[in-house]
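All protein chains but one are shown in place.
First chain written, first letter: the chains are A and B, and each begins at residue 1.
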Amino acid sequence: MEKKIKLTIDNRPVRVAPGTTILDAAESVGIAIPTLCHIDLKGTCVKNNPASCRICVVEVEGRRNLAPSCATVCTEGMVVYTNSARVIRARKTIAELMLSDHPNDCLTCPKCSDCELQRLVMRFNIREMPFTGGEQSARKKEITAAITRNMDKCILCRRCESVCNNVQSVGVLGAVRRGFDTTIAPTFDRMFKDTDCTYCGQCVAVCPTGALTERDNTDRLMEDLCDPNKIVIAQPAPAVRVALGEEFGMKPGSIVTGKLVTALRYLGFTKVFDTDFAADLTIMEEGAEILKRLKAFLAGDKSVKLPIMTSCCPAWVNFFEHNYPDLLDYPSSAKSPAQMFGAIAKTWWCERRNINPKKVVVVSIMPCLAKKYECEREEFCPDGQPDVDYSISTRELARLIKRANIRFTDLPDSDFDTPMGESSGAGAIFGATGGVMEAALRTVYEVHTGKELQKIEFTEVRGLEGIREATIDLNGFPLKVCVAHTLSNARILMDRLRKGELDYHVVEVMACPGGCIGGAGQPYHHGHVEILQARAAAIYREDEGKAIRLSHKNPDIIKLYEDFLGEPLGERSEQLLHTHYFNKQIQ
Amino acid sequence: MSEMKLSCEAVRQVEEVCEKFQNDPGELIAILHECQSKLGYLPEPVQRIVASKLGIPASKVYGVVTFYSFFTMTPKGKFPISVCLGTACYVRGADKLLEEFKRVLGIDVGQTTPDGKFSLDCLRCVGACGLAPVATIGEKVYGRLNPADIKKIVEEFENRE
Partner (left out) sequence: MDEDDCMVSVAKFYLEFTVGESCGKCTPCRIGNKRMLEILTRITEGKGEMADLDQLQNLATVIKDSALCGLGQTSPNPVLSTLSNFRDEYVEHVRAHKCRAKKCKALLTYTIDPLRCKGCSACAKSCPAQAIMGETRKPHVINPYVCIRCGMCISRCHFGAISVI
């Protein structure tokens, strides 16, 4: 057994494994040292540990100055104080310094009550601003389709920089200039829209303050909901129903599908449909594409592009359009579920109901910020009419529900509307990394082999490992699949593909850690990986609870093909459900 | 967005410098140093080439360039003009001088004229308060300047090679 290190923290004896930081050691005995720049989603690659904010300093006996507990490793016999007068004074002064370079507008800040700096200020009992008249550095503001950036509120924790560079390998956000003039800015101080930014929004997901937040569409939605001439229809994504409850004090991992539907109806949506339905549709199209390419490959066609890659994640689409324009014909041409939903709603549904599609407002409720950008893409707005009018995040929906005086936790359950509300368990698991792959495998297996699956779950593609691979036996043909989440893992795969060294048939990529459950539009996790794990577990519970668990067995999907689309990859499907990609490399 | 294009020769030079250092990201500062000494400054396209050769994000290169005051992203003119904005010069109308320089040259502070002849900067006191307001062009100090004199002085330099 490994030798343990013995030390005392606040006079309490602690035993930890060698290499443990004071911060983690303290946590293990219930001492919660305050932190700000530090974030560590254990088990994923999301980590920021620059020891730069100095909020977590502690007193170590025999040491000249205070030690940053997040970056100081425990040693044998160490005597640590986390709450001595010296430490408390230093922490308070440091927080006061941050306030002196921060706008004093908490009441109207989008992060109010969810801001980590605000919490520290309350915790440290700061009741006045001691550094009045201090000059603030000039920083930029920007509102993009997906992200709102207000760098006045930046405290330079550099979490966004770590995520953008190390986790996503997008490399857009970085520190520029020096000293007091330091700012976090996109490449060459440009606006996000002029950079390689993918709008994955993970910078927003980790920002402790209101410097990076989502583009807010709640007022726009409120107005549309109140407009009697508009037919507003909702489509919530799979990952929303396992996270929304958190915003109302429910336990992470609570499944609130029924309450969600009721809340959307109370908000005034004319119809409440389900993106899960469209996820099943995606599997029909993408599955058919997988089979088509496989068939050609097995028939000896050397020109067929393998692996085929999933294309549900708009940040991932942006990523390969910006960084791998030479490989645009590898990803599946299938649109994302949300976009498929919009296209079907504004054609099939409107036609059958005799509704003018111009009166219909399709609103997607997404765990994602890139979706806000995706629905604005030109190719998704045929004749200037967007398939999906706009997207709101899980957080924005929670705010709307509160604003509409709806006590969410007391709501009764209700069911989605038909005909686009029925979904299979395969559609439900889209929200977790590996879910799209698993859903596709369920359908591809049955369609290709003609056999019924004995065991529906493909658990080998689940989990939080950055890159996971598996080989599936398809009637003797070993189908090699790979699942990656976060864009740095996607980059590893794409670089291998570019060199011709990627030996898989199907690859799933999701930009956010954990997949959509860890999306940038979800309730803030504040560094607690257990929240992501609870959401993923809930997603799979949702799947298990479904009567139908395979996309091609969803009766509404079967009806849609019989009634309107014909067959997967048929002419109408190609026109409505498929897209193409563009070279967006910045010169 | 910077639309400026580098000459093929400049591109080659930058690539050569990177290769000389084996495209090692650890040599970024040395590479930038040498690029600046060859080209006089480090415009966006240069930083992009360095980033792609070294396999690092352009934002990282830009961060380093803005961090060190030695690195510059704007080429200095052949005749760098500095207008003193120290207290004495300021009360004697240096702000008006600066405005006149901007007008005559058609550039802003920190910029260089398209022909590369003049660049315009401000500084704080050249130690000649008695001559206020003062401007320096190259090494030469001009004192007791009047906005009306600017055009003539600029023309005088324009005719020089």
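Basically, contacts are C-beta pairs under 8 Å (C-beta built on N, C-alpha and C of every residue); 3 or more make two chains touch, one makes a residue touch a chain.
Since the model is a prediction, treat every value here as computed from it, not as a measurement.
I'd like to know which visible chains would be in contact with the absent chain if the whole complex were considered.
Every shown chain touched by the left-out chain: A, B.
Among A:Asp24, A:Asp101, A:Asp387 or A:Glu422, exactly one should touch the missing chain; which is it?
Of all options in A:Asp24, A:Asp101, A:Asp387 or A:Glu422, contact with the hidden chain holds for A:Asp101.
Of B:Val65, B:Leu105 or B:Ala132, which residue touches the hidden chain?
Reading the full complex, the residue touching the unseen chain is B:Ala132.
Just name the one of A:Ser28, A:Ser52 or A:Ser414 that touches the chain not displayed here.
A:Ser52
Out of A:Arg86, A:Lys251, A:Arg498 or A:Arg541, which touches the unshown chain?
A:Arg86
Tell me which of A:Val16, A:Val46, A:Cys115 or A:Leu156 is the one touching the absent chain.
In the complete complex, the chain left out is touched by residue A:Leu156.
Out of A:Arg178, A:Lys451, A:Arg496 or A:Lys559, point to the residue that touches the absent chain in the complete complex.
Of all options in A:Arg178, A:Lys451, A:Arg496 or A:Lys559, contact with the hidden chain holds for A:Arg178.
Kindly note down the residues of chain A that lie in touch with the hidden chain.
50-55, 57, 65-66, 68, 86, 89-90, 93-94, 97-98, 100-101, 130-131, 133-135, 155-156, 175, 177-182
Tell me where the left-out chain touches chain B, residue by residue.
Within chain B, the residues touching the omitted chain are 67, 87-89, 91-92, 129-130, 132.
We adopt the following convention: only the chains that are shown with their structure count from here on.
Mind pulling up the chain B residues that touch chain A in the complex?
That would be residues 1-2, 44, 47, 56-60, 62-63, 66-67 of chain B.
Which part of chain A faces chain B closely enough to touch in the complex?
Touch list, chain A to chain B: 165, 170-178, 186-190, 194.
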